[in-house]
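My structure is below; once you've seen it, I'll send some questions.
With one protein chain held back, the other chains of the complex are shown just where they sit.
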Amino acid sequence: MSESSLPQFNIQIGNELTWNVQPILHEIRHALRKLLETGENSIIDLRSIPLAPGEEETIIATLGCGEVHAKLNALGPSEIYETRFAGVWLTTHFNEESSIIGRFIEVTRFPDILKSQQEDMTISLDQLEHELEHESLSDQTETDAETNT
Amino acid sequence: MTETELLTWVRGPGFQIATIIFVMGIMLRLLEILMLGRKADLAEAKGSEMSSGLRTIFSRTLPDASTFKRSTFTITAGYIFHVGLFVVIFLFAPHILLFKDVIGFGWPALPSTVIDATAVVTIITLVVVLAHRLKDPVKRFLSTFDDYLGWFVTILPLITGYIAFHRIGISAPALIAIHILSVELLMVVFPFTKLMHTFTLVLARWYNGAISGFRGVQS
Partner (left out) sequence: MTNDLSRKDKTLGEALRSQGVSRRSFLKFCAATASMMALPPSMIPTIANALEKARRPSVIWLSFQECTGCTESLTRAHTATIESLIFDSISLDYHHTLQAAAGHAAEAAREAAMEENDGQYLLVVDGSIPLGNPGYSTIAGISNYDMLMDTAKGAAAIISVGTCAAFGGIPHARPNPTGAVSVSDIIKDKPIINVPGCPPIPVVITGVLTHFLTFGAIPDLDDLGRPKTFFGQSIHDRCYRRPFYDKGLFAETFDDEGARLGWCLYKLGCKGPTTYNACATTKWNGGVSFPIESGHPCLGCSEPDFWDGGGFYKAISMPTENITKTTIYAAAAGVAAGVAIGATGRMKKASASKAHQKVTIDDLEK
């Protein structure tokens, strides 16, 4: 069967009849103004809006890429980058099978999830102290260090 | 009975019962009239009955000047809601699917936005027509239960259909079930009320044309 005889499907109707792109861009505009005037952050959940195929891509393409790009490795990869509009960040969470489990537009100075967390730092401090203690013991006794994983 | 059970019933046995009463009723009423026949007119025919009769069926569609001047409102409003009913019932895509299922063929539909606007105009016109009937002393005097019933079973499917399309209020299966139920009410009431004019107007117009044609006068 030649390729030309296969049916050409085109479900990428994009923005033509469902018009979801402009309202979301306006919502981002309002959120950015609010951030500048009051310092208040906003999050838009892109998965909560029924977007036609092609609209999510249009929104992301319109927002573009900025100066900061972060990759997380927590329960599967996550990508967080600042768009070409400062203060507007795009966060995409993937699970370990690279399926998207969440997509948010965050209007903030810095997304919370990028900050190091209190509980994690507490555990890390314990671990660091434990390793240093163990290392100093092994230096003294010259036995193999046992690292606790 | 849950909403889904109601919807399944109105689309199934309910519609069957309504169709039986509707079709049988119409056939019965028409045949009653036709079977009575006419008394033989022994005078010499001065013109053709059939051609005058057939012509009159269509020519009576347009009112003559003096009648129109006398009842402008009634005739205009009547035309508006009759055309509106035709458009909404026969040119709306989901309805055409129903006809296609029953009679085997369909036809092109109008855009649903046009149907929506037409439905609104038809509903408003029907309300206005009722108001006129109630205010005009002669019409009010002449109106019987049959007239009001006919009005009610005609406007109900329009209103329930509009609500179902726009999904206002209670949940979807119930809205659509109520709309179909209102149509079934119309169907079972139809053959026993003045709504039969839908079919008898053809006989009446033919008859008027025929007797005029027989006598060689204009009809």
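By letter and in written order, the chains are A and B; residue numbering begins at 1 in each of them.
Following the convention adopted for this analysis, a contact is a pair of C-beta atoms (placed from the backbone, for glycine too) under 8 Å apart; a residue touches a chain by one contact, two chains touch by 3 or more.
Just so we're clear, the structure is a prediction, and the values are computed from it rather than from any experiment.
Taking the complete complex into account, A:Gly102 is the one of A:Pro23, A:Gly64 or A:Gly102 that touches the chain left out. Interface residues of chain B facing the missing partner chain: 2, 4-5, 7-8, 11-13, 15-16, 19-20, 22-32, 34-37, 93-95, 97-98, 101-104, 109-113, 115, 167, 171-173, 176. On the side of chain A, the interface with the absent chain consists of residues 7-11, 13, 17-18, 43-45, 47-53, 72, 74-76, 78, 91, 93, 95-97, 99-104, 112-113, 116-120, 123, using the contact rule stated above.
One rule holds for everything that comes next: only the chains that are shown with their structure count from here on.
Rounded to whole angstrom, the centroid-to-centroid distance between chain A and chain B, based on C-alpha atoms, equals 61 Å.
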